[in-house]
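For this view, one protein chain was removed and the others were kept in their places.
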Amino acid sequence: MAEVQIMTGNTAAATAAKLCQVQVVSAYPITPQTSVTETLSQFIESGELKAEYVRVESEHSAMTVCISASTVGARVFTSTSSHGLLYMHEQLHWAAGSRLPIVMCCVNRGVGAPWSIFNDQQDSISQRDTGWIQFYCRDNQEIIDTVIQAYRIAEEVYAPVMVCYDGFVLSHTMMPVCIPDAEMVASFLPPYKPHTILSPDNPYNINPVLFPGMRKNSAGILCDGYMEMRYKLQEALEKARDVIIATGIKYSKLTGRDYSEMLWRYKTDDAEVILTGMGSIATEATVAVDQLRQKGIKAGVIGVRVFRPFPRIAVQQALKNAQAIIVLEKAISYGFEGALCSDIKAALYGTGINPPLHNFIAGLGGRDVKAREISEAVQASLTEMKNKNAQNKTIWINCRK
Amino acid sequence: MEKKDKNISAMSTPAIGEAGFTGDWRDMRPVINHGKCIPSVKNKPACYLCWLYCPEGVIKTGIPVEIDLNYCKGCGICAEECPAKAITMVSEGG
Partner (left out) sequence: MPENLFKINKEEYMLPGNRSCQGCGLSLSYRYALKALRENTILTLPACCLTVLHGLYPTTSVTIPCLNCTFASTAASAAGLVAGLNATGKTDTTVVAFAGDGGTFDMGIQALSGAAERGTDFIFVCYDNEGYMNTGTQRSSATPMGAITTTTPILTKEQHKKDMLKIMEAHDIAYIATTSPAYPIDLYDKFVKAKRIKGTRYMQICVPCPPGWGYPPRDTVKIARLAIETGVFVLFEMENGKFRFTGRSKSLAEKGNRLPLINYIERQDRFKKISEEQLSLLQKFTDNKWNEYLKKAEG
């Protein structure tokens, strides 16, 4: 039977990896992710989890170990944050290009310079284009549930999955978490079947040089060029939407917790103002919405669970009745606006859904952002949006200008 | 319909001549004088230093010694290392 325990987000992540019976773990310490790897060390050294643990000398090597261990047929896990993720950048591309179902937790933290150990999402957002599926969790329950689903999704579409959650806000905060029992996870998650196993019986040369054009193999079949390989990765991520939903529905049936959509909703049925965001800031927005509703403003929240593949159709449907949209982000694409904001606008392009939209940049480097500050900023935006020239802008919240 | 490969990631399979007939790269061809070549002279397996030092593995250790000119790149190491001076490099043009 599933049991409820009070635990941090990091313990939830490590517990999920254990439930998924990962075979190889490789990681490097970095705040605020460190306790994920410490907890897994405890599991492995105590014999609770039978796995190889490679205590590498860098995050670049951590992802490398995951890549090669996965290539020879092992289920692998790693986690990191911030500069650790950035140091892996090259290997993130390599993992996706190799079509390996690696699952990694990214405990979101701000990026230097200057140093910050506190939470924002600049780290994982800046890895958006590496070919990884990206989930954002709103609480610790979602962390454990998402990691378990991530393996099934990754191993079905052969693409790596990054499960992102906010540093400290979730990673170090105790919350009640319902832990699925091991038999349930085993029935939900079939054993890992690699698309290719590198072994002496299969003398492949994996990831060699490709020329721009296609080339025949020794059997005379015209094989893919680099571009076809890239097309297949794009196709896999596009197809991943259906897999994510099907997996979520299956998981929902087993646990009673709803993961049937790539978005979650809060008081949206009659909402005229939609606040949207990813991770804990979207949870904070639900409190702001309650405050706005007390003032008679019909607000609701759309939480974006999956950032890549981007839930284009779901976003269109969720926002079709919105009269104003606020996109809350803990990251920015410097020189323009938040990446989620750009993507939401792109998803709405040509649909006729064109309400005023403000992009709130908030909580960078762990700057506190209270529900009240959000609700006040929303009210100010709603007033400003009446002005035709102020219907589309980026606003820094709780920041001296 | 055109046959397509099913690979979702790039993985090559082994075959001879990946770069084509690399014998085409040659401007000098090794020619063995079997009157000097030790295995031929002694009529038994011997020497084979040409086989040992060939970076391409295109020399056969038989009697007589044979070189696969389809793939020999013509580096000339065999001629340099032959203790009997039985191999000469001859211009492909001539």
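Order as written gives the chain letters A and B; numbering starts at 1 within each chain.
Here is the rule we go by: contacts are C-beta pairs under 8 Å (C-beta built on N, C-alpha and C of every residue); 3 or more make two chains touch, one makes a residue touch a chain.
This one's a predicted model, so the numbers in the text were calculated from it and none came from an experiment.
Student: Could you tell me which of A:205, A:234 or A:323 touches the chain that is not displayed?
Tutor: From the options A:205, A:234 or A:323, the contact with the absent chain belongs to A:205.
Student: Kindly note down the residues of chain A that lie in touch with the hidden chain.
Tutor: 23-24, 26, 51-52, 54-58, 60-61, 64-74, 76, 90-91, 94, 198-200, 202-211, 215-218, 223-224
Student: So that we can see where the missing chain sits, which residues of chain B does it touch?
Tutor: The missing chain touches chain B at positions 5, 7, 10-22, 25, 38, 45-49, 52-58, 68, 70-71, 73-77, 79-81, 89.
Just so it is clear, only the chains that are shown with their structure count from here on.
Student: What's the distance between the Cα centroids of chain A and chain B, rounded to whole Å?
Tutor: It comes to 55 Å between the two C-alpha centres.
Student: Note which residues of chain A are touching chain B in the complex, please.
Tutor: Within the complex, chain A contacts chain B at residues 97-99, 158, 195-196, 203-208, 210, 217-218, 221-224, 229, 232, 236.
Student: Could you pull out which chain B residues touch chain A in their complex?
Tutor: Per the stated touch rule, the residues are 2-5, 7-15.
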